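To keep things clear, I will list the structure first and then write my remarks on it.
Complex shown without one protein chain; remaining protein chains in place.
For clarity, chains are labelled A and B in written order, and residue numbers in each chain start from 1.
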Amino acid sequence: MAEPILSVRDLHTEFVANEGIIRAVDGVSFDVFQGRTLGVVGESGCGKSVTARSILGIVERPGRVTGGQIILRPADGPPVDLLKLPAKAMRDIRGPEIALVFQEPMASFSQYYTIGNQIMEGIRLHLGLSRRAARDRAIELLDMVGVPQPSRRVDEYPFQLSGGLRQRVMIAMALSCDPRVLIADEPTTALDVTTQAQILDLLRDLQQKQGLALILITHDMGVIAEMAHDVAVMYLGRAVETGPVGEIFSAPRHPYTRALLRSIPTVLAKPRTRLPTIEGSIPHPSNRPTGCAYHPRCLEIIDERCRAQEPPETGAATTRIRCFLHGGAA
Amino acid sequence: MFSFFRRQPKLSQAERYAQATQFQLTWWRFRRHRVAMVSGVIVALFYLVAVGADFLATTDPHATDARTSYIAPQPIRLFEDDGSFQPYVSGLKGVRDPKTFKLIYTVDPSRHVPIQFFGHGYSYSFLGLDTDVHLFSLKTPERGDGIFILGTDQLGRDVWSRLIVATRVSLTIGLVGVTISLFLGVLLGGVSAFYGGMVDTVIQRVIEVIRSMPTIPLWLGLAAALPNDWSVTQVYFSITVIISLLAWTDLARVVRGKFLALREEEFVMAAELAGASSGRIIFRHMLPSFLSHIIAAVSLALPAMIISETSLSFLGLGLRPPAISWGILLQDAQSIQSLALAPWLLAAAVPVILVILAFNFLGDGLRDAADPYG
Partner (left out) sequence: MITFIVRRLLLGLFTVWLISMLAFAIIQLPPGDFVDSYIANLAAGGASVSADEANAMRKLYGMGQPIYVQYGKWIVRVVAGDLGESMEWRRPVAEVIGDRIWLTLLLSFAALLVTWGLALPIGIFSAVRQYSVADYIFTLIGFIGIAVPNFLLALIILYAAFRYLGLSVGGLFSAEYALAPWTWDKVKDLSWHLPLPAMILALSGTAQLIRIMRANLLDELRKPYVVTARAKGLSEMRTILKYPVRAALNPFASNIAYLFPYLVSGSIIISIVLGLPTVGPLLVRALIAQDVYLGGAIVLLLGVLTVIGTFISDLVLMWVDPRLRHQMD
C-alpha cells in the first residue's frame, strides 16, 4: 500500500473545565490514504469531532492539542507535522490541503452573505483568482455537486435553500480549493433519509473522481459499511479498534465494536424481538473509569487487569486493537 | 413538605439538584453570585433606612433657620479634649459683619455640644406610635446648633436629615410605580400571549408606539398639567402613575415572551394532556417557572423608576416642595453658583448612584439565577 496522505499519531486534546481537565482526545492514531475513506465511528461525546478540529488546528479555547503528531504528506515537498506549523502556514493548509464539511448545514453558513460570497472567499484567498473568475468557479462547483440552476443559486442566501441543497453547497465550498483530504463530520445526520443517501452518493462520487482522501465521521455503522474502506472505532477519546472495514465487520474483536455491530437494526432479524443495546451510558470524560475505559459496560470483562490497567494497542499491520482479552499478548 | 413527617435520607449533591424546586435552584445559583448578594444587602439596608428615616434623622428636615444657611459639613468628634469618650460637635456663634452689620453664623470650635444616643428630638409617628426618640441628638443645644454631618442648605435645613427622609420618598415611589407597572405588564403581557391573534397584535403595536416616544417630554408635559393646589400625596401618586404609564412595556414584553416560550414546553403539554384546567396550568405550572424572571425584571425596572422620579423632580416638574426626594434635593444643586458655594448639596448623588448600581447588580444576578439549567 502507498504511503498515507495523513497520519495521526497518539493525538491528545484537552479541555480545561470547572470539573478539571477533560481529555477529549486521548491518544488517537490512524492513517488516511489517497482515494480511500476512513470511517471514524463512536457514540456521541467520544471525541470524533474534536479529532477533526484538532487536525485542522481549530480547537477552540479552553481546549488545546497537548501532544502527538499529525503528519501531512503534501503532493510536492516533504512531510510536515501540522502541530508544529506556524499559524500563518497552517491557514494555508486549511482549504487547499484539508477541508471540512459539517453536521448542521444551516448553522454552518452565515445567514448574512450569499452562498456565492461564502464559496468565493476561500477561492480568492487561496487560489488568488479575480472576483469574476472566483464566481465562475463557484458556479462550476455548484453544478458539480448537483445544485440546479447554479448561476441563479449562487446569489441566494442559505436560508432560501433546502437542507439537502445546503449540504451540497457546503460540500462545494469545502472542495473549492481542491483539497486532498476532506473531513466530513456527520455530514448526513441532520438530513432526512432519502437526502442522506443522495449526499453519501455524492461524496463517494466526488471521492472517486478526484481521488480524495475522505475522513467520514459518523455514529452510524450502516453509513460506515456503505462508504468506508477503513474504520477507526472510538471510545472515550481513544481508537479502540482500527482496520479495514471488511475485516472489522466480518470478524470484530473488541467487545465495544461487537456491541455496536449488534445494535444495528436489520430486516433479517426475527420480528418483535428486542434490539440489543449497549448497557449503561457513556461516562462523562471528566469521570473516566480506571483501566480500560470500557470495562464498566463490557460484557466480556476478564479480570482485575481490565479495571486497573489500560490495555495497550496491539495487533497486526492492518488491524489494531486495545483489549486484554482479544488483543493477544502485549 | 415531607420533612415535617419523616426524616429524609441524606441526599447526594446530584439528587438534591434533581429534587429541588425551581425556587430553590434559583436561590442556590443566586447565592453563588457574590456581587449580587452584596447588592441585595445594600438594597435591604436602603429600605431599612427608608423605614426608620425619622429615627435616623437628627433635625426636623422641614425646619428652616436663616441663621444656619449654608453651614459646611461638621465632623463629629468622638473624644473630648481630656481623652474621654464623648462624641460632640462644635457649636455655632453669631458674628456681626463689620460692614453690613448682618449677623453671620460661623463654627465656634471652642464650644462643644455633646451628642447623646436615643435622646429626644422632633416628634414623629412610627408605625402609628408617636415618639420623639432619635438615634442620636444633641444633649444641650442652643438655638441654631445642630448635627450637620452633611452641612445645611440655603434655608438652613440639615442636609443629612433631608437626605434620610428623601430616601423614603424616592425608594417608595419606585416600589409603588413598579407595582403599578407590574400589574399592567403582567395583565397586558399575559392577555397578549394568552389570547394571541388580534388582541396580541394590538397590544404589541401599542407597546412599540410607547417605546418609540421620547418619554421625558411627555412626562414633563403630563406632570406640568397637575393642578398647582394638589396636596403632596396627590402629586406623589399622580407622578407615580405618570411614570408607570410609560414604564410597563418592558415588563409586558418579558411576561409575554416567557409565557409564549413556556406554552411550548413539554411539561405544560403534559399537564394539558393530564386534563389540568387552564387556571391550574397557569398558576401551578407556568407561574412558578417564570416568577423568578419577573422578580429579575422588576429589580431592573426599579432603578429606572427611581431615575425617572429623580429627573422629573430635579427639573421642578415632579414632586413639589415641601415633599422631599432625592430629585428635589438635587434641584438645589442645579446651578454652578450654588455648587461653588455649597458643593455638599451634591450629596444626594451618592445614594442615587449607589442604589441604582445595587439594583442593577441585584437584577443581573437574579436574571442569571432565574435560568438554573441555563
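Assume contacts are C-beta pairs under 8 Å (C-beta built on N, C-alpha and C of every residue); 3 or more make two chains touch, one makes a residue touch a chain.
Bear in mind the structure is a predicted one, so any value in this text is a computation, not a measurement.
In the complete assembly, the contact with the undisplayed chain comes from B:Met213, out of B:Met198, B:Met213 or B:Ala274.
Set against the missing chain, the residues A:Leu11, A:Val28, A:Val41 or A:Leu56 yield one that touches it, A:Leu56. Of the options A:Ala107, A:Ala251 or A:Leu275, the residue whose C-beta touches the omitted chain is A:Ala107.
Checked against the hidden chain, the listed residues A:Gly39, A:Gly95 or A:Pro285 yield one contact partner: A:Gly95. Per the touch definition above, the residue from B:Thr58, B:Gln74 or B:Ser311 contacting the chain not shown is B:Ser311. Residues of subunit B that touch the chain left out of view are 205, 208-209, 211-218, 220-225, 227, 303, 307, 310-311, 314-317, 330, 333-334, 336, 339-340, 343, 346, 349, 352-353, 356-357, 360-361.
Touching residues on subunit A toward the chain that is not drawn are 53, 56, 58, 60, 91-96, 99-100, 102-104, 107-113, 121-122, 125-126, 157, 159-160, 170, 173.
Just so it is clear, only the chains that are shown with their structure count from here on.
Taking each chain's centre as the mean of its C-alpha atoms, subunit A lies 58 Å from subunit B.
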